[in-house]
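This structure is in structure tokens; I'll ask about it shortly.
A protein chain is absent from this complex, but the other protein chains hold their places.
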Amino acid sequence: MSRRDGYLDIVWSQFRKNTAAYIALWLLVPLFCLAIFAPALASSVPFFYYDGHKILWPWFRALLNPEETVDFWFNMALVAFVPWVVAGVIADRAWRRRGMGKWARMSRVAALYICLIVLASGMMTVPGIRPDNRYRARTFPEEQFRNEKNVVAFYPPIPFGPTEQDIESSVKPPMYRKPRFVTNPEGQEVLNWRKSNDGFPHILGTDDVGRDVFVRMLYGLRISLTVGFVAVGIYITIGVVLGAIAGYFGGAVDIVISRVIEVVILFPSFFLILTLVGLLGQSIYIIMVVIGVTGWPTIARLIRGEVLKQRAIDYVQAARAMGASHSRIIFRHILPNAISPALVAAPFGIAGAIITEAGLSLLGFGVRLPAPSWGLILRTGSENYHYWWLVVFPSLAIFVTVTVFNLVGSGLRDAMDPRLRT
Amino acid sequence: MLSYIVRRLFLILPTLFGVTVVSFCIMQLAPGDPLLMQLGATGLAGQGTQTREAYLLQKRDLKLDRPLILNLRYSLDHFQAVRQAAHFLMADESEIARQLNLLAKSPNDPENRAALRFLRGLGIPRFRQRLADARERPRLAKAVAAYARVYCEDVGVHGVPPLIDLLRRRDIDPHEKIGVIHALNAMVVQPFVYTYSYPPKDADTAKVVGAWRQWWRRAEPLTRRLSDERRAELTAHFRGMLELDRAALFEELDYIDPADTRFYIETLLSSTSLHERAVAAMALRRLVRNPLRLDVPPDAPRELIEEVADNWLVHYDLNRTLYEPPLWQRCLYCFTDTQYAHMVWRLVTFQFGRSATKTREFVATKIWNAVLVSAPLMLMAEVVIYLIAIPAGIAAAVYRNTWIDRWITFKLFLLYSIPPFVAGMLLLLFFCYGDYLKWFPMLGLHSPNADSYAWGRYLLDYLWHAFLPVVCLSLFSLAGLAMYSRTAMLDVVSQDYIRTARAKGLSESKVILKHALRNALIPILTLFSSFLPALLGGSVLVEYIFGIHGMGRLSWESIEQKDYPTLMALIYIDAIVVLLSILLTDILYTVVDPRISFGTQDGQA
Partner (left out) sequence: MKDEALLRVRRLRKYFYGPRSLFSTERKVARAVDGVSFDVRKGEVLGLVGESGCGKTTVGRTILRLIEPTSGCIEFKGRDITHLRGSAFRQLRREMQIVFQDPFSSLNPRMTVGAAVEEGLIIHAGANQKRRFLSHESNIGEGTPGQTNISPDHDNWTDPEQRRRIVTHLFDRMHLPPGIWDRYPHEFSGGQRQRICIARAVALRPDFLVLDEPLSALDVSLQAEIINLLMELKADFNLTYLFISHDLSVVEYLSDRVAVMYLGQIVEMAESSRLYAEPLHPYTQALLSAVPQMDPTANRHRIVLEGDVPSPDKPPPGCRFHPRCPLAEDICRRQAPNTLDLDGHIVKCHIVERQRSGEGRIVAEEEPDHLATDAASRRS
């Protein structure tokens, strides 16, 4: 260990010793890329389409006008990705030349991405800038491809949308490909492919109304990640602030907050979430907020204990003697030393929130159809176990995602555990 | 120690208060009127009188007509509003429509202004726009009539004194009196009691006797006189009736003669014995179908109106304490006569009432049946968890950093990442559905004809059904507990006294079992606090997947069916159970670990 190591360097070097966690951390990168680049991988409309006279860009128009708000944010992330990479590399170099530390640069580059996403979303809300989704109702019929030779369409690798239904190919097993011709009652062979993307195989099969399971899982990843991060973000914020206030000020404030913590902890969380979602209505936002509102007491408790411990240490007294304000003492002195339990709890919390969302959707209290969610696919599967692919693949997806986050969490816990450090 | 426990118990009080507040808030979040849903009624209009009355009675019974947390109605003046309500209740819809026209035309007239203020206060949706629109007014009139009635129902007892004042006045015209009587009918459900409750209580005497006396005042001239011998005969017969038990008395009452009414009323009014009065009142109730008239048709003659008004005045006199409570009671009611206070009372006394579903079961029965289903399952799961997890965790700690440790930790980690419902669905898919293996049944806990089995077979059948659910229920917590016990054991093993024990030359097994294990079990004990709640709570998802009708399934169903009484009971019971088990764990902790003292160390007050 070099002598110039800050706390983060120590944590990082400890973290790297845990191979599984290290791999899991890097697995987060493809996971996020899959979520961000989902439309580039799978979309029911072609990138461009040449109908013999002019070129249309239906994919871009669809990209900027998604039906779900969650999709809108992720699509903005996709739009902002390339500018971010360019700007990030340039800025990173500049900051490095000015001698900024590794962690400061990393956090700034990450913040840059968020700024770019917000900027892009802001721009898209200005009327006149966002192109309308003019080809929403348009189909790109197979007929045209067959008959007119100069029609060109370029599709994403998987040319299905997450909500695109096709009753004719409902509950088909993995790798099902729609037959090109069928015999009609009169005994003639007729073309069965109506849309130009009908001929592609469904890699993981289809669900009860013929939606492609793989594409739904891909878009479901977006919802799972959003629920996980936002819900945990909400409850960690509430928990850290309340816990720090309770621990630092003590006295009556502490008594009140501790009682509230105790009361909320008393209610079994899944049941409470189920009740609130059942009463307030189903929506992904309500789920996120409810998980956030019910999850904070454990964090607050951890932080409160840690702050109590830190408050008694002399450096806090030194800061007081220096005349630092309460907020300065809490946020600059105590919290950086006390926040590690919350940071360790975050990946586990994300895994838990993903499980909770899937469970709620499985019970029919989660996101509403036709929005894609792993739990909803499982719900379809639970109605008839003969369609095994509706059970196995979402299960696997949940398992892998949860494992990744749990591994990161356990790696973080081991790295931040003071007992393991010398 | 004792002082600690007592202090701990005191700390429960604010927590319990918080629990009731949260439960109350959750219930208030619920959209729609649970009672309306309960009665299966669709809306205000189209309800039969019978349903309406049942609805009102139940609403008052559950105190849902009270304000939420602060009852100031006793100190408010309802006179103007109630008078307006009476006014709108007397009129039929065409007349209301005519008045609405007038209101729309000259809203600034002082009399109209009062009427308008009242109408706006009713909370009719889009009242202003609809009043402005002439075509809307006939329909608005209908709404006004309905809402005025609802207003009277909501005001309840608080509206009665001003109305009685109106009735006493000589100067108001009979037409308005009809409205007042309508309003009174809406406010008061069952104004008179004609018989004693069972068993009879002396407190009822004033009301029962008062009601019949009022009736007798009018009925006496019309009633036949009795001869002395008949009277003697009846007295003897009545003595006999007093000896009978309740069922026989009911039968006997079927044979009494309406001609003898005078005897019974005289007995009731003159008797000093409570039992005699009770029997006489029952007899009278049989003989007189409709003792006191309380309602009037819109075109009633003056005499009828006066008679009914007189009846209402008597009602008011008889129930004066209800309508004019003393000052201290009014102050008390501010806080105790509210929805919240009544709910707390119901929760504290564990009166959960009936479920809101079609079956109208008692909530307590429903919950108890569900507990009987899920508790054995959870018990088995917990036993499995503790039997596997603690040895596994300790083994991993003892053989730390060997392949045993790594293997156990890895397995545990995988288990920890499989949500129980995912595990359940995969198990069902592979072991039950039949495309692969058909080793276990798909749904339920018993075979269809399990009731006819001998007990041994019944038990085996049960275990066969319960196997997969128990596996699912165990998986997740098993991993958590094992990891926890591994950490606890690792902490202990690295302590100095373990090294000392080794240095002393004790055998390794003795060191582990005698010295380390005992101390490692103390932190594990804290997890006991989750044992009881898990036992009672069940698991929503696992029970859903395996079609088991336990607690989890019950909570899911009660949410889905908007069965609020059950839901509230479940939330409350869950919270109480968790609270108690935390308390139990704390106390257990002090018993087991002598080092822990619960005085606060923090000297800085």
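Every chain is named by a letter (A and B) in the order it is written, and numbering of its residues begins at 1.
Note that a residue touches a chain if its C-beta (ideal position, glycine included) is under 8 Å from a C-beta of that chain, and two chains touch if they have at least 3 such contacts.
Predicted model only: the values in this text are computed from it and were never measured.
Between the chain not shown and the residues A:L280, A:A319 or A:L369, the one that touches is A:A319.
Here one chain is not drawn; of A:R222, A:H333, A:R379 or A:R413, the residue touching it is A:H333. One chain of the complex is left out; on chain A, the residues touching it are 3-7, 101, 313-315, 317-325, 328, 332-333, 336-337.
Just so it is clear, only the chains that are shown with their structure count from here on.
Averaged C-alpha coordinates put the centre of chain A at 41 Å from the centre of chain B. Interface residues of chain A, counted against chain B in their complex, comprise 259-260, 262-268, 270-272, 274-276, 278-280, 351, 355, 358-359, 362-365, 378, 381-382, 385-386, 388, 391-392, 395, 398-399, 402-403, 406-407, 410.
By the touch rule above, chain B contacts chain A in their complex via residues 14-15, 18-19, 21-22, 26, 29-31, 413-414, 416-419, 421-422, 425-426, 428-429, 432-433, 435, 533, 537, 540-541, 544-545, 555-556, 559-560, 567, 570-571, 574-575, 578-579, 582.
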